[in-house]
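The complex is shown incomplete by one protein chain, all other protein chains being positioned as in the whole.
Chain naming follows the written order as A, B and C, and within any one chain the residues start at number 1.
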Amino acid sequence: MSFQNPVFIPGPTNIPERLRKACDMPTIDHRSPLFGQILHPAREGVRRVFKSESAEVFIFPSTGTGGWETALTNTLSPGDRVLAARNGMFSHRWIDMCQRHGLDVTVVDTPWGHGIPAERYEEILTADSAHEIKAVLATHNETATGVTSDIAAIRRALDAAAHPAMLFVDGVSSIGSMDFRFDAWGVDVAVTGSQKGFMLPAGLAIVGFSDTAMQATKTATLPRTFFDVHDMAAGYANSAYPYTPAVGLMNGLNDACGMLLSEGLDAVFARHHRIAEGVRAAVGAWGLELCAATPAVYSDTVSAIRTPEGFDATRIVTHAADTYGVAFGVGLGDVAGKVFRIGHLGSLTDVMTLSGLATAEMCMADLGLDIRLGSGVAAAQDYYRAHPALARKDAA
Amino acid sequence: MSFQNPVFIPGPTNIPERLRKACDMPTIDHRSPLFGQILHPAREGVRRVFKSESAEVFIFPSTGTGGWETALTNTLSPGDRVLAARNGMFSHRWIDMCQRHGLDVTVVDTPWGHGIPAERYEEILTADSAHEIKAVLATHNETATGVTSDIAAIRRALDAAAHPAMLFVDGVSSIGSMDFRFDAWGVDVAVTGSQKGFMLPAGLAIVGFSDTAMQATKTATLPRTFFDVHDMAAGYANSAYPYTPAVGLMNGLNDACGMLLSEGLDAVFARHHRIAEGVRAAVGAWGLELCAATPAVYSDTVSAIRTPEGFDATRIVTHAADTYGVAFGVGLGDVAGKVFRIGHLGSLTDVMTLSGLATAEMCMADLGLDIRLGSGVAAAQDYYRAHPALARKDAA
Amino acid sequence: MSFQNPVFIPGPTNIPERLRKACDMPTIDHRSPLFGQILHPAREGVRRVFKSESAEVFIFPSTGTGGWETALTNTLSPGDRVLAARNGMFSHRWIDMCQRHGLDVTVVDTPWGHGIPAERYEEILTADSAHEIKAVLATHNETATGVTSDIAAIRRALDAAAHPAMLFVDGVSSIGSMDFRFDAWGVDVAVTGSQKGFMLPAGLAIVGFSDTAMQATKTATLPRTFFDVHDMAAGYANSAYPYTPAVGLMNGLNDACGMLLSEGLDAVFARHHRIAEGVRAAVGAWGLELCAATPAVYSDTVSAIRTPEGFDATRIVTHAADTYGVAFGVGLGDVAGKVFRIGHLGSLTDVMTLSGLATAEMCMADLGLDIRLGSGVAAAQDYYRAHPALARKDAA
Partner (left out) sequence: MSFQNPVFIPGPTNIPERLRKACDMPTIDHRSPLFGQILHPAREGVRRVFKSESAEVFIFPSTGTGGWETALTNTLSPGDRVLAARNGMFSHRWIDMCQRHGLDVTVVDTPWGHGIPAERYEEILTADSAHEIKAVLATHNETATGVTSDIAAIRRALDAAAHPAMLFVDGVSSIGSMDFRFDAWGVDVAVTGSQKGFMLPAGLAIVGFSDTAMQATKTATLPRTFFDVHDMAAGYANSAYPYTPAVGLMNGLNDACGMLLSEGLDAVFARHHRIAEGVRAAVGAWGLELCAATPAVYSDTVSAIRTPEGFDATRIVTHAADTYGVAFGVGLGDVAGKVFRIGHLGSLTDVMTLSGLATAEMCMADLGLDIRLGSGVAAAQDYYRAHPALARKDAA
């Protein structure tokens, strides 16, 4: 493994030099005013990345999984009913968490590779005339399958059913990399982490709560302390935390928001789309298919690539690490051994991406797959040359 | 505020250069074998710092507070009875967490400045012939008051009462800085964080579970997912995590254990005692008193110093930050405004300590207290000169 | 030796966190436009720190000694006569360099501890009616003795003698820390390095040439290539170097100039004077004397402190390093063993300075000198309290 090669896992992403330096901070007193100068703009920056005017942003020293737990325990009570689709490993895990916390989950099982069926959500919500369903869960981007679901459609399903349930969105591998609209989509709780679109090391759970979700915290009885948003809000009011914050990571988060907002969110999303299209062009040139069933659900942050029947896709990942010092993602759960994944989120250049494609080609050829060397690289080169990148500032 | 001055808060501590570099790590694939080469020795190193042969060590991307929640939710069920003393802000908060999680807490209120009354624990445990008490909580070092309690005495109380309750110890501001004996004291769950004795940034909850505690996890019904030790253990068996680990901090933890163990734990503890004695000599020279009631409970990691009646001790902390760019700790809870705190844990030299004492003197003089400049510094200089430091390796 | 203690050598100085990060730069192409974005503002920043409107600034990957060689070899020819005073080790070395390069040096021997005798320069220059003297050398701040000479007075001597000789000033330990006026004093070549007032690691020779000096380069016949300013100027015109530049250090230099200029040069000088006065107050409290003969020549960047007759002052420096992990400067040349030196230039806080004074006290007491512990610290505390520091921005 070489620290000089990029990683192509779907998070943690490659960390820009500037953000590594922002995180590598000497000890400061987290109860001094200096900390407030990091905390408040970081929260404000996240809110803007969420495309929200009013979300309450909370940042925990934790991970996206902790963010999920924050969403559930602050807004729900034991026995509460929630609706969730299972179309990949991460939605699966979120459902499991609900069940462990004593929630009654209505699971919509969906083929892996497909998006959340908004129409099925609408049927169930419409049928729930008693409004027992308190929350609707949606994984915006299934990192396991490279499938992006249509959150606006889920909001429309809720509205069509005139259902008051809250909408919780797992945006771990979407926020900061693809379009996410907290306000416009009527999201009540959004969850992400530091190590994806924000291009930082893992270690922060980042969540946004709507007014509705904040109201729900008043009656929710699931036990919580570490992830309690009231304690956190009380701390913030005092420019502080209820416990010791991860100051360096917060400083990095503040700077990461600055980078994203300075580039412009739409430019950031276009950049991810462009890089992803090049990867997909390569996959096509290799004669392979994505796990994602249709172009409508292709993810701009990660591609899960199906390998031929009878071939163990995990061998590609192991071989890439052992032989070329490059990290790809294995298939998880139902698609274990059937796909390998190329993460293409965060701060990536054409040049870095091409190196990942070239490596994947060598690995597939080494392992006996019928791949023409250079073919995927050429397809991506074609795409990138034909679709010039926007000039970026602040890319260091 | 200057990044060039040391901090004198009781954590996060000053980070040695070497550990800053260990934490500042490029992205690696946390599912690759490389991660196992960090994870396993880090856990083993922590176990040795705990002075345990067999504790199961779990490391969460969280803080000490998350460690407390790990201890409770993995071993207890709603309604379970626990015994705890309240003699400072941190024991207070732990009790509060128990109550929020639906536990029945028998609180032994103890004057702030005093240690946990082991004899009172023994009475209560003896009286609990039905063995309703499932866990006994003890804060080894009350960071708010600078008071160290005698954990061995609490073990003796449990034994004298022949009581099977588990012993949970908050070692957040003691472990890695003062003597802690997981095995010898029969500790069942020990909790600490990365930002104290381990000299790292905040961001890791570090816990150890005894066999007894591991057994208790099988029947405990408090809901938990993020802090579930079974999920974590299953991950570890695969050299992985159930979610994304904080790899850089783990790398730092591994290196921090290496530093502590290479110096020798007893040498580390002696070093902390020596530095603390110099601070206490200065306090005496100033004509002030510690919050800690008797020398037997003086803490070697933090001194809470009482200021004269009618003087708001918090002003010293604010003034030190504003005027001299130095961070001390304010008084918390019952002793807010009555004490200020000098943290003296982690990697500190005589020279750094003297600079903190000199600063405290200037602040007190600036604010009108009757302090002779140089008096505390001279007392500490005397102590340090008369008690030479052991040679340290690996101190960079 | 601990990396956590400040150093008190008269350079290299303590490096602010921000400058360490500016220097720690990934490889860039030094022939790309990116390099010009570092080079040009760095040269412009240096020019402003020199208080010059028009000096040609050259930056070599070298040290102050290389800067001296640049001054001589670009402007003089073998056999040329120069005038120089010898009042310390650094002026001695410069004279030695002149002689090795075949120059004819008229040496004005001056007691160490005294400043350059401008009146003697005037006599010699006046006597040189043939204008054989081509250059007058002046060490602005003798780092070996802690003596600052009056460069304006030397300019007046030249003017009084109506002598056309060039004025070369060694500003290694003055520029960026004490008032230096390239234009107002009619300096022709000024020399410094990166590791003093610029607070960077060693590795850059920084020189400024006046129009007169640039004219002299056309006829100077001393051989030169690496230090040739014409090659360098030709490179600069192309945003490049005649060889590979030290890009990270240049980036740090650019940022250092930004810090100094943002603080304001006069504020920087006042800050150095204030810190130095505190050190001198401590020396007085110890009952010791400076090597510098009169207050008029006291240096604001380094104090050379005489120890009692019969005591080997070098022992203090050795003992401080061995026992307390603190670096002071030894005496050099004529004052070896007679003085030890406390460097107080660059980015120093009151708190850091007091730690150095406290250490010096311990060392002197350890070695049997009759020093009252805390006495120097108290004197400095008094001074610092009575003379509050200006607020600094950008001090990280």
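Structure notes:
Here is the rule we go by: a residue touches a chain if its C-beta (ideal position, glycine included) is under 8 Å from a C-beta of that chain, and two chains touch if they have at least 3 such contacts.
Just so we're clear, the structure is a prediction, and the values are computed from it rather than from any experiment.
For the omitted chain, the shown partners it touches in the full complex are A, B, C. In the complete assembly, the contact with the undisplayed chain comes from C:T244, out of C:S54, C:S129, C:T244 or C:T294.
Per the touch definition above, the residue from A:P6, A:G88, A:G171 or A:P201 contacting the chain not shown is A:P6. From the options C:H40, C:R100, C:H131 or C:H387, the residue with contact to the unseen chain in the full assembly is C:R100.
Remark: the residues of chain B touching the chain excluded from display are 17, 21, 24, 26. Even with one chain removed from view, chain A keeps its contact list with that chain: residues 2-6, 14, 16-18, 323-326, 347-352, 354-356, 358-359, 361-362, 365-366, 372-375, 377-378, 381-382, 384-385, 388, 395-396.
Mapped onto chain C, the interface with the missing chain covers residues 1, 3, 7, 9, 11-15, 20, 23-34, 61-66, 68-69, 73, 78, 96-97, 100-102, 193, 195, 201-203, 222-228, 242-249, 321, 327, 329-330.
As a convention for this text, only the chains that are shown with their structure count from here on.
Chain contacts in this assembly form a complete graph, since each chain touches every other chain. For the pair chain A and chain B, the fraction of shared interface numbers is greater than half, so the two copies use mostly the same residues to meet. The rotation relating chain B to chain C, fitted on Cα atoms, amounts to 180°, rounded to the nearest 5. Mean C-alpha positions place chain A and chain C at a centre distance of 53 Å. The distance from the centre of chain A to the centre of chain B, each centre being the mean of the chain's C-alpha atoms, comes to 34 Å. The residues of chain C that reach two or more other chains are 17, listed in rising order.
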